[in-house]
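Below is one structure, written out as structure tokens, with a few remarks after it.
Here the complex is missing one protein chain, while the rest keep their positions.
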Amino acid sequence: MLGYLFRDFRRPASERPSIVWWVFVALLAATLVYLPHQLGLAGLMDLSVIFVLALLALSMSFLWGYIGMLSFGQTVFFGMGGYVYAVAAMNWGTTTLPFLLGILLPMAFAVLLGFFMIYGRLSDIYFSVMTLVLTLILNKAMRATSGSQFVVGDVRLNGQNGIPGVPPLQVPWNPTVTLFIDHVYYLSGAILILVYVGLRLLLTTPFGRIMVGVRENEKRIELLGYNSRRYKLVAFVLSGGLAGLSGTLFAIWGNFVAPEMFGLGRAAEVIIWVIVGGKATLIGPIVGVGLIQYLTTWLGMQGVGQVTLILGMILIIFVLLFKEGLVPTVGNLLVRVLGVKSNDAAKKRDHK
Amino acid sequence: MKLSRRQFTKLASGGLAFASLQGTLSSAGIASEAPIKIGNILDQTGGLNIYSLKQMKAVAMAVDEINAAGGLVGRPLELIFYDAQSSNQLYSQYATQALLRDEVDTIHGGVTSSSREVIRPIVQRFESLYFYNSLYEGGVCDRRHVSTGMVPGQQLDALCPYVVNERGGKKGYILAADYNYGHITSRWLQKYIRDLGGEDLAVEFIPLDVSNFSSVIARIQDAKPDVVWSALVGAAHMSFYRQFHSTIGTDQMMLAGTTYSIGREQVELSPEEGEGIILATSFYDGLDTPAANDFVRRFHEYTGETDYIGEYGESGYRGIALWAEAVRRAGNAEPDAVIEALGGTSVEGAGGLYTIDGQTNHTIMNIHVAVQNDKQEFDAIKTFEQRQPVDTQLVCNLNENPNDTTQYEVQLD
Partner (left out) sequence: MDSLMIYIYQVAFSFSILVLISLGLALIFGMMKVINLAQGEFLMLGAYFCVLFSNMGLPLWITVPLAGLAVGAFGVVVERTVIQFLYGRVLDTLLATWGISLFMIGIITTIAGPQSHSVSVDVGRISVGGLAVPGYSAIIIAGAVVMLAGTYAIWRYTNLGLIVRGTMQNPEMSRALGTNTSLIYMFTFGFGSALTGLAGALLVPLFGASPTMGALYISKAFIAVISGGPWPLIGTISASGLYGGIDGVISYLYSPVLGEICVLLVAIGMLRLLPEGITGHMRKGI
């Protein structure tokens, strides 16, 4: 069963997921509902932030793993989503529209950026660098807003300190009820599963197949008459929206936003999650986030001294020994040990 | 006794607890009682750890001493430490964890204002009590929050008259770190300087990651002030003192710092670079009172270290001492009972008498003005006895508005 599941993770994304995979998703959902009976609120809070950041990791791995665009600065949209939600919700006292804006404004910004970069035919590594520089600029710019003159509506941007006291999400049809820690857990968990399933299914559509085609050979796709730039733009905007959603949920989760959401540290962390988990799958990045976040939180309570020392060693070991990331490596191992028909055989069969 | 890993024991939840040795507890006759738990969240790792490392140890020492002396209201203390790694996300996670999973009776810690603002709403939500043991910009009005560090109204009220009147620093040039603390402190500086008949030539805000001050120093030389006021913060800003020394120097122009010595700056600078800098603080090692000398000796004995401790370290000890005294007055460690007992709680500490002002939950303390000599130490100039947190008192009255949780920003013009 496990072997089949891992084989499914590694299947070409354009294939429809198998029944085993659907069972897996159902099990995930069931676990999500079951866990609150086991964990206290603090545990749920730790899990929720993993779900929220997993969306950010997915926004990057979707773009990188499936259309081949490495955006170093998904934090641009992450931070923007958080700030938009915070500022709008604090100004208007309602949260439904700000929640939507936290997704839509980053998408709009992604359209602008996309025109600038994708239609400017920026090559791979420079696309990555450009997005990184942009997140550094936003980080610097937000840090420079400590003065009392930097106000949006009634809300001080507050520079380095960030904005504390971001209001919790209200139930859209009954604004007097706000979401508590366990509700945020259910919400972020449900969104994560939906996004995961959604992206998986998207990849089986003609759109998804062309995306993968662009990754494999952009020239050929263009010669076949597709406008590859349009596909890139759409993928970029989608992933921007996803990162924006993650940022919005992060603001709701922690009740604060701060310039560190745009920071180099967070930007690099996203890459680390994706690489540790494995970029060629959608489940990999989610596992990567969970692992690294859990480790960071756990190490902080162990009195081990310098946490960075241990994280650094783990990274080096991963790059040297688990080239493809955790999920594909474990998957390969399981497939071999359990004697499931290998991926290549499956691929060959499917190509016939 | 050395602070060692032996004293750290694993909690069932996987957390790390600091517990006094079993021998200490049993000789004090409290080994079998259920402990009172304290959560201490600080940055052992990351860019802010220069402020945290001494405080961590001072807090552990305070807990150990209380245990050795028979515990608190008949129960031993247990300290649970969390390394927030200079990340606000972790502050948020650990504060929740401390209150819900580890069920601590009070949280101490937090370094930056932003970490404090992340912790406060969580403490509010789960109805506990939070001690913020750090100097800060003032204005927090919250009955579940106690500030044991200096606020500008205390510090500048002592520092400014000395510099402007006694040293003739009429024309001032203000450099402040570009975040809340710097902005608010610089406004107080302007007010005090003007009230004293001085003049503030310029205020510049410096982002925390700027370490090249050559353009700033050029502008200072253009403006020709008598004194440069520094409210600079963090490792990058340390370069300012180095570059000031290699261009202007304290022999040519006075340099007064509101944060100087707090992050142990004088130890990190060479003796020449720091000589002559003027500061005001609620504690420094060379204070040379019996209480201060005794504290320094105990700390050195406890940790096995011999270097400078400074205000950030001492205020961790101060926070535990004040909290413990309030617990004694309340008769138990229930947060709400302790909060009732906070006002007027008073301990004789290393920097002088500390008393919690019930109107604001801030601390009344002595402020010491000092100047650095050529041996990386401070020479005492003057002590201002029992300064009130006047700035916060202007805007905050917890007796009248117990449900207030705002951080006020004093409007000056």
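Letters A and B mark the chains in the order given here, with residues in each chain numbered from 1 onward.
Everything below uses one rule, namely that a contact is a pair of C-beta atoms (placed from the backbone, for glycine too) under 8 Å apart; a residue touches a chain by one contact, two chains touch by 3 or more.
Keep in mind it's a predicted model, so treat the numbers as computed, not measured.
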Displayed chains that the missing one touches are A, B
Using the touch definition from the top, which of A:16, A:230 or A:323 touches the missing chain?
A:323
For a quick check of understanding: of B:242, B:329 or B:382, which residue touches the chain that isn't displayed?
B:242
Which of these, A:152, A:264 or A:334, touches the one chain of the complex that we don't see?
A:264
Full-complex touch with the removed chain, picking from A:136, A:181, A:214 or A:261, is A:136
Using the touch rule from the top, list residues of chain A that touch the missing partner.
70, 116-117, 120-123, 125-126, 129-130, 132-134, 136-137, 140-141, 143-144, 264, 268, 271-272, 275, 305-316, 318-320, 323
Touching the absent chain: which residues on chain B qualify?
45-47, 49-50, 53, 178, 204-207, 209-219, 221-222, 235-236, 238-239, 242-243, 246-249, 264, 267-273
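What we mean here is this: only the chains that are shown with their structure count from here on.
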Please tell me the distance, in whole Å, between the geometric centres of chain A and chain B computed from their C-alpha atoms.
38
Provide the residue numbers of chain A that touch chain B in the complex, in ascending order.
40-43, 45-46, 49, 140, 143-144, 146-148, 158-162, 164-165, 181, 254-256, 258, 260, 296-303, 305-308
Inside the complex, what are the residues of chain B that reach chain A?
5, 8, 14-16, 44-46, 81-85, 87-90, 92-94, 96-97, 99-101, 112-114, 117-118, 120-121, 178-180, 182-183, 205, 207-208, 409
